[in-house]
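Shown below is the structure under consideration.
Removed: one protein chain of the complex. Kept in place: all other protein chains.
Coming up: chain A.
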Amino acid sequence: MTSVDTERTITVTVNGVPREATVPVRRLLSDALRHDLGLTGTHVGCEHGVCGACTVLVDGDPVRSCLMLAVQVAGRTVTTVEGLARDDHQGGQVLHPVQEAFRECHALQCGFCTPGFLMTIAAGLEKRDPAAELTEEEVDDMVGGNLCRCTGYANIKKAVHTAAATMKDAR
């Protein structure tokens, strides 16, 4: 018989590290990341899937972490904004090309929406053929699901193009 629970202990690989947490089954993934695992890089905005601030990667695909239950990622792989930069093996980190591009293009002001944008754009750029020309429509589709209310989208879109160019050159 299938067990029907109010609390579960889950193991999930977050940013390459196996983690364990005991959570009430109603806990949202966004809250589990922040409160149970201490990863406060994932921001919580609207909590009903509209703003995109809480976007993380589950098994490599961007999803709203406020629209998944923590128990649903048991046994799966989650990447948060903390896992975007790479270890440089000299005690530091190398920023992801999208992070570099955001800094370069001034694609953030208050930074609240930034983690969600970074995850969505990083996944979007990594999944496409870097040699193919990046169209405005593709960029709009990539950033359209995330709300930014202070920077505006001009510099964010500029950062997408800049990151795409970096990733193309790095091939």
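One rule holds for everything that comes next: a residue touches a chain if its C-beta (ideal position, glycine included) is under 8 Å from a C-beta of that chain, and two chains touch if they have at least 3 such contacts; residues count from 1.
Throughout what follows, contacts and distances are computed from a predicted model.
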Listed names "Xanthine dehydrogenase family protein subunit M", "Manganese/iron transport system permease protein", "Spore germination protein KA" or "Isoquinoline 1-oxidoreductase, beta subunit", matching UniProt entry of the absent chain: "Xanthine dehydrogenase family protein subunit M"
Which residue of A:14, A:71, A:134 or A:159 touches the chain not shown here: A:71
Touching residues on chain A - with respect to the absent chain: 1-6, 8, 24-26, 28, 31, 46-49, 52, 55, 61-64, 66-69, 71-72, 120, 124, 140-142, 144-145
